[in-house]
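One structure is given here, and the rest of the page talks about it.
In this view, the complex is presented without one of its protein chains, the others remaining in place.
Per-chain numbering from 1; labels A, B and C assigned in written order.
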Amino acid sequence: MQIREGIVLGSEKPVLFAGPCAVESLDICLEIGSKVKAWAEEHGFSYVFKASFDKANRTSSGSFRSIGMDKSLEVLQKVGKELNVPLVTDIHESYQAAEVAEVVDVLQIPAFLCRQTDLLLAAGNTGKAVKIKRGQFMAPEDMQFAVKKVRSTGNENVCLTERGFSLGYHNLVVDMRGLPIMRQFAPVVFDITHSVQQPGGQGGSSGGQREFAPFLARAAAATGIDGFFIETHPEPAKALSDGPNLIPLHRMGDFLKMLKESWELGRKYQDFAVE
Amino acid sequence: MQIREGIVLGSEKPVLFAGPCAVESLDICLEIGSKVKAWAEEHGFSYVFKASFDKANRTSSGSFRSIGMDKSLEVLQKVGKELNVPLVTDIHESYQAAEVAEVVDVLQIPAFLCRQTDLLLAAGNTGKAVKIKRGQFMAPEDMQFAVKKVRSTGNENVCLTERGFSLGYHNLVVDMRGLPIMRQFAPVVFDITHSVQQPGGQGGSSGGQREFAPFLARAAAATGIDGFFIETHPEPAKALSDGPNLIPLHRMGDFLKMLKESWELGRKYQDFAVE
Amino acid sequence: MQIREGIVLGSEKPVLFAGPCAVESLDICLEIGSKVKAWAEEHGFSYVFKASFDKANRTSSGSFRSIGMDKSLEVLQKVGKELNVPLVTDIHESYQAAEVAEVVDVLQIPAFLCRQTDLLLAAGNTGKAVKIKRGQFMAPEDMQFAVKKVRSTGNENVCLTERGFSLGYHNLVVDMRGLPIMRQFAPVVFDITHSVQQPGGQGGSSGGQREFAPFLARAAAATGIDGFFIETHPEPAKALSDGPNLIPLHRMGDFLKMLKESWELGRKYQDFAVE
Partner (left out) sequence: MQIREGIVLGSEKPVLFAGPCAVESLDICLEIGSKVKAWAEEHGFSYVFKASFDKANRTSSGSFRSIGMDKSLEVLQKVGKELNVPLVTDIHESYQAAEVAEVVDVLQIPAFLCRQTDLLLAAGNTGKAVKIKRGQFMAPEDMQFAVKKVRSTGNENVCLTERGFSLGYHNLVVDMRGLPIMRQFAPVVFDITHSVQQPGGQGGSSGGQREFAPFLARAAAATGIDGFFIETHPEPAKALSDGPNLIPLHRMGDFLKMLKESWELGRKYQDFAVE
């Protein structure tokens, strides 16, 4: 999946999609983006800045959603220019695709929406790269149909993202078999921080288990995949969403070093077969 | 939840939402609607005609979606008038809410979309009754937040619908505990035919286990609930979607008789407690 | 499954297996057994007294296990004679089968052990009726192999029992489809109180949700089954095991009345098909 000239998911270089969960402010986006960019370069990742312009499916309506779509997109655009990095953000309804595509390089389809045909087609029709998250209710092999919906628009720039499957209530499990299965259809990104989310596990908001992120990250990388997605914040406890599963910004450099080594192991053995 | 004057979900009379899966044609809608209406009256159900104007989340894009939104709504309107029955249909994006609300009495929020705040608010804002399906990934108690999102618009006419939880891949299970749990927040409808669906279980389309529908229907009714949702077709094998789980139209009369007796048992004992 | 002359699981009369979880003392067994026997007769159930002589798989070893196997069997025997009721109890290792079979009428195979070939064969070889609980990890259709193992001894007196499937950690779900599936192989009993257990959900012991027992009981009965299993205690909070899911003894009469009506509904419609 080509993101920009020279930035390709599924190439010799892993891609890192990272940033705060939501566009909280220009300052915090620049702080996070500039630091992560430097670490990404140091450890050999292509970097794509991520932030959501709208948290459209919060557990309860009392939670923070957005500083406004227009203002968020403006911030994203400034971050992209100032840091010279590509951008990724989610869209939630088909009417948003064209407008958001003017600002970002990658349109992300949220997991709950991975079967919404109109949204997939609208994203595909923008010509921008499309990153689809696997629904928490979808068998890995069934994600091929989401990929095909995007490709039916003539847009081949599509990838899949793993973020856990429903294992009973308020809990997700990452089935590592899903990574090689989905990789048959498109390049695969592992979403490290949403995979340790506990949906609705704290009453009106979702909980998280940040402490398991390094374990799942190494495990997924070692299977052999193409990229990673991480949400980070200088002060997770003060983040406006997903605090319990964010990686503290000050740990991101070391995290990326570990991740790169794990990715190299996975890359070396990705085609190892036992037959 | 008041659907029309005198038609209340959560009253002395169970409500039946039933019809074909999709608006296939006016003729077939009238055939199904008129027969089901007669049986519903015979067995003591309030009847609401159901058909989707668009199948927006089919597994693969090669499947039938719609005869067109405008044409479908026109058909729905004619059915409603000709049979003098209220109507329910799904909406998938927030822009559809107002337009669809001009035609139908109940807006249904699909299971995958039960956390989409904008969609819930748009539905609530129409003032029409809103029927929310529980996501295949949502703990029953977390559905209270979806209800609250609708109620935050000032619209109290809202209900919840059970249709199965992800039990591994390609399989759904109905957790009967979820019915009394959700009933604490709003009246509850049991979706008999989608609860026996097998998501993506047949390659590019979903499978189904129609043979279990009578068992699950009796079980859910016996717990004590407010209404039922059934998709039916004169020739399930020829239906344009969900064929494997539809109830053959010729069995609907007997099915409703059985359902009513089961509902009466549930109603009698719905408050039975062991403490 | 013939339990004693005139007491047949899978006949015109439902069978109730009920009693305290463990053999705590003769007095408490007689108190529970005599009361339940009277209510069972009043409401039209055949009654089998149940109590475990050993809780062999408690979550932690600090929990109560037994007053001793010999003493427990002695108590069971006295209860059987004094109340003139058949008896059921669990066995855990094959060497126990013959000895226990001298005292009880039905040998119960615990859910965790439902695949242990030696245990099933030993139970079958006693000639006594064998009641196998479905493992929390077993697909309903795979229980046919457990039934076949018992039948391979020439013993046709075998039944299956539903008690929930693992739905993630610390939680069980009753898949009501499993009841008609298992009934193809043998008569089926629904274990009402273990189905609302929460395995290991309270640290070193299992929790329970007694409040859902009436809902699940009506639901399972309405599908159409052959018998019920209930653990009860005059003071659940003081019971030596499984307290959180026991039915208080003083509610058993009303519970059985409700259960019988539900069973009659299930029986009436057990063969209702939609094809």
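Heads up, the rule we're going with is that a contact is a pair of C-beta atoms (placed from the backbone, for glycine too) under 8 Å apart; a residue touches a chain by one contact, two chains touch by 3 or more.
Because the structure is a prediction, the values reported are computed rather than measured.
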{"item": "Omitted chain - touching chains that are shown", "value": "A, B, C"}
{"item": "Residue among C:G19, C:G135 or C:P180 that touches the chain left out of view", "value": "C:G135"}
{"item": "Hidden-chain contact residue, picked from the options A:G124, A:P187 or A:P214", "value": "A:P214"}
{"item": "Residue in contact with the excluded chain [from C:H43, C:H92, C:R183 or C:H233]", "value": "C:H92"}
{"item": "Absent chain, residues of chain B that touch it", "value": "166-169, 171"}
{"item": "For chain A, the residues touching the chain missing from this view", "value": "165, 167, 173-177, 179-180, 196, 209-216, 218-224, 247-248, 251, 254-255, 258, 261-262, 265-266, 268-269, 272-275"}
{"item": "Residue numbers in chain C that touch the chain omitted from display", "value": "56-61, 65, 92-95, 112-113, 115-118, 121, 135-140, 142, 145, 148-149, 152, 165-166, 169-170, 199-200, 204"}
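Here is the rule we go by: only the chains that are shown with their structure count from here on.
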{"item": "From chain C, the most remote chain by mean C-alpha position", "value": "A"}
{"item": "For chain A paired with chain B, centre-to-centre distance based on mean C-alpha positions, whole Å", "value": "33"}
{"item": "Gap in Å, rounded to a whole number, between the CA centres of chain C and chain A", "value": "48"}
{"item": "Length of the line joining the C-alpha centres of chain B and chain C, rounded to whole Å", "value": "36"}
{"item": "Of all residues in chain B, the ones touching two or more other chains", "value": "165"}
